[in-house]
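Missing here: one protein chain of the complex. Every other protein chain is in place.
Take a look at chain A:
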Amino acid sequence: MSVQVEHLVRYAPGSTRRLLNDVSLNVPTGAFVALVGPSGAGKTTLLRAIAGLDTFEQGTLLLDGQTMGTMRDRARKIGFVFQNYALFPHMTVAKNISFGLDVLPRSERPSRSAIAARVQELLDLMQIPDAGASYPARLSGGQRQRVALARALATGPKLLLLDEPFGALDPIVRRSIRTWLKALHERLGLTTILVTHDQDEAVEIADRIVVMQHGQIVQDATPEELNRNPQTAFVMEFLGEAPSFNGIVQDGLMVPDEAGLLPFAVDASVPPGPVTAMLRPYEIQVCGPDERSAQEPVIPLVAEGARNGYRHYRAQLAERSVPFSIPDFTENTVEIQASGLLDISRARLFRDGERCG
């Protein structure tokens, strides 16, 4: 089921502050989209608006090209999983899952046995086949998560909306449920929109990432594109650690303000003036002092051990220290000396927070 959001505006109740500020988003059928951003960015607000839980003041929202009518119409097409699962504590797992079927008008409601069969089918799908008779309080976080998902899927929706679904789970369960969810998405042919504040999670699971900030969409791209071409300094920083260096572009050369950083050539399209260069710690390179003019000040480098396949270092600049890392494998013979110069020529350039080169 496709979702088309056009120029959506939602104000905070009783105020002129915009929770959603002219948001447009197009999710084609079968896509797995992650909405990411810091808290208060409007991710959940957008998700709730798509679900029809909240209204909006301006804009249009089309599901499969049509405006949605009543809540009951939506219910059949949308499955929603809440951040804290919102299971019904006084019902068994089976009753929780069958709720959407139990409340159907008599004429459309499947028979008791058909409902029971559907519940068992979902329990099997969620890999909790024996949980039907338990109450939610007896389940672990991961199991509750699966029950919430089963409940959302009971009526056979084509659009699945997930609000921070992994927030309360421990890291190992998180990882396994992520992979499993992705597989489920493929298998059931769903269109899925997931809200998360964890960019790693988004990158791993989604085929498109929508970064939000201050109620607006800052960038909407594939994980690869987002990493390669972040549109703003915020996106760059949000996606992971990104040391930044101020400097000035002049005559096609970026000259960093701080000592110990090598100037580098920039594209001719970059207008002269002050810029901020940002790059990932693994994109920073080190040159020995002898490779360039000996007058260049040399900065001390401190080794910080190896983890996650990288050897980590800190470069002691005059006012601060900057982390950088190089891949840790035996063939990598790069020897880091106790001091050197930093080559940051792989950086993306930003001016006033916007990408400029």
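By definition in this document, a contact is a pair of C-beta atoms (placed from the backbone, for glycine too) under 8 Å apart; a residue touches a chain by one contact, two chains touch by 3 or more; residues count from 1.
Going forward, contacts and distances are computed from a predicted model.
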Fill in: Options "Sulfate transporter permease CysW", "Xanthine dehydrogenase", "ATP synthase subunit c" or "Circularly permuted ATP-grasp type 2 domain-containing protein": UniProt name of the undisplayed chain
"Sulfate transporter permease CysW"
Discussion item. Of the residues A:F56, A:F80, A:F238 or A:Y313, I need the one that contacts the missing chain.
Written reply: A:F80
Response to the item:
Per the touch rule stated above, chain A touches the missing chain via residues 13, 51-53, 71-72, 74-76, 78-80, 82, 84, 86-91, 99-100, 102-104, 151-152, 154-155
